[in-house]
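What follows is a short report on a single structure.
Yeah, one chain of the complex is gone here, protein chain that is, but the others are all in their spots.
Let's look at chain A:
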Amino acid sequence: MGRRRRRRPDPADAARALPEAIAALSRALPAAPSPETFRRAKFDRPEAAPALWRLLFRVLSPLPADGASASLALEAQARWVKSALRSQGYPRQALVQLPDEGFQGGRELLLALAWLLARGPLPERLLTQSRVRLGDEMPLCECEALASPGLPAPSVEAEGCVDIRHLQWLMGKLRLRWRNLMAGQQEQCALLGQIHAYTRGCHSDRSLGHLSVTETELLRDPKGGRQLLLQLETENARLEAALEWRRRELVFWQWMDTVLDACPPEASLPTFLPRIPKLGAGAAGLLVRELQALQEELREAVEARRAAWQAAVGGHGPEWRAARRALQTAVAQDLAALQRAWEQDEGRSRPHGPCRLVRTEARVPGGPGLWAAGVTEALRAREACLEAVLSQLQSQCRQELARLAGARPGLIWILPPAH
């Protein structure tokens, strides 16, 4: 962990500045424990650990906490935090070795938090995630959500056999839920369109022109607006706390040095080995033999394939050259298309994450934001690519099924209808 430049601190100042800095941090982060907990954590007191586990869970989650994730048991949260930190490259072995129950290791957790704080603007990022949104928003892309580790799913232990009907049921349920989601989304779009059309001309900001749902609700039900006001005030308080934290954070880092010193020395760079399930000696031997046999098979198959190919290539002159040329042009076209797509995206520097929906007749070229038509076009192109890949995979599957059907003459296979 990086060390900040040391400066000889004035004891009186430090005594006052540190609690204030930690208090600011605690106010700036969501669901953060009290400054007292931080102090207890330095001394590795057990009561500090659960609060810090929960804070790390909240901070590392890709999406704002909802009821489901918040109600996860402490053990599950701790396990998830460990895996999330590991996937981000957290170097300290001691954290991984903490028991999952969550009542030990306050000091290690404090170090982990500091590591996250040092890596990037954490309070600011969290504030962006949870900011109060006045407009109707739609996400443009999901790259952030896709890149981060998903939230822990309830683990289902499959003891022995699973009835295939159960799986079919779940698959069907997933499909239906997907359809219902699509229908719900279309409904939402239709209704949003109606509200936007109806409130045309009502917004004080001319560039927006119409009201969003939140703004309409404010007009319709001023008492409900009190809730919004409270949210804005809370957000304001957190913003101010974040600013204060930035002013005072130096003294926090000096304190963290002392925390690091208080830890027992760690062994040099630990390597994380994947956990190999314990195989019996017999099973391991069998596995090794099977792998060797497979390797032999592969080698023979490769050699046979290569020989056949070379024979085919060597034989035909002009036909082969023509085929090769066609192949080269096809590849060149694909590469060019990729290049174009890349350049287009780069040039436009597409915004990420949620964007406010504005319905407008005016054609304002060069204004901020994107036209929905452009976005849908890009999405359609991507859909076409994915469809092509899907049909390729499906035909591969079908070929494989046909091969299997032919391989076992004693069995009667009833293939699914091709559609």
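Here are some notes:
Criterion: contacts are C-beta pairs under 8 Å (C-beta built on N, C-alpha and C of every residue); 3 or more make two chains touch, one makes a residue touch a chain; residues count from 1.
FYI, contacts and distances are computed from a predicted model.
Comparing "CASP-like protein", "Tubulin delta chain", "Copper transport protein" or "Neurogranin" against the UniProt entry of the hidden chain yields the protein name "Tubulin delta chain". The hidden chain makes contact, of the residues A:175, A:321 or A:356, with A:175. Considering A:166, A:223 or A:408, the position touching the chain not shown turns out to be A:166 (whole complex).
Looking at A:31, A:73 or A:183, the residue that reaches the missing chain in the full complex is A:183. For the options A:191, A:237, A:262 or A:379, the residue in contact with the chain missing from this view is A:191.
Interface residues of chain A with the unshown chain, by the touch rule above, are 163, 165-166, 168-173, 175-177, 179-180, 182-184, 186-187, 190-191, 194.
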